[in-house]
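The complex appears here without one of its protein chains, the remainder shown in place.
== chain A ==
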Amino acid sequence: MKFAVVVFPGSNCDSDMFYAIQGVLGEEVEYVSHHSSDLSQFDAVLLPGGFSYGDYLRSGAIASVSPIVNAIKDFASEGKPVLGVCNGFQILLEAGLLNGAMKRNHELKFVCDTTPLIVEQSETIFTSEYEQFERIELPIAHAEGNYDCDDETLKDLEAHDQIVFRYADNPNGSKADIAGIVNKEGNVLGMMPHPERAVEEILGTDDGLKLFRSILVNWRETHAITS
């Protein structure tokens, strides 16, 4: 399976993401520039964290109009997996691939911590290796992770089982303790916590590895060689 890690000016979790795939998951991975508009050779796209374009205007706003994002929209419309972590999540929101918006954390502080999460949906292609309602711990590091949407959108997210991760101890004021959501089709996931920073026990927790394993397992199932 071949992963793309998209690099924007100001991305800073791209090499962590690259390492999680190549070094730990053991799959193929390549960096792809934000200038590129071709994702045809990839099976999954990963949008890493960081401060794309210095968070100018709003987090993710400028990145959301770069050439690669149009390619990501096409890629997603084909049902292929797209994962946005932290700034990657903010970019997916700004690009309209996911609903809602990010506000400054309720205490206006950058939070850097390891935080408990509940896996609310274990039936997505990103979480099938987790148990339903499994409690996991992942690192967080953000100043704008306070998820917000109108009540109608929240109802819609809940009705379609789109809330994938919730904070067990809300660190940023997010509506309904939302830490990660998936689109209706189930192939675009955005999350503030960093699974790529939690793929080996030496890092404090390897609770993030199952997320990448889930993507791989589901890809293998749909691409099984029938001979």
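Note that in this section contacts are C-beta pairs under 8 Å (C-beta built on N, C-alpha and C of every residue); 3 or more make two chains touch, one makes a residue touch a chain; residues count from 1.
By definition in this document, contacts and distances are computed from a predicted model.
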Fill in the blank from the handout: Answering from "Quinol:cytochrome C oxidoreductase", "Phosphoribosylformylglycinamidine synthase subunit PurS", "TRAP transporter small permease protein" or "4Fe-4S ferredoxin-type domain-containing protein": the UniProt protein name of the missing subunit is "Phosphoribosylformylglycinamidine synthase subunit PurS"
Problem - Option touching the unshown chain, where A:D16, A:D55 or A:E94 are the choices - result: A:E94
Fill in the blank from the handout: Answer key for A:D150, A:E185, A:E201 or A:E221 versus the chain not shown reads A:D150
Completion exercise
Those residues of chain A that touch the unshown chain are 57-58, 61, 65, 94, 99-101, 103-104, 106-108, 148-150
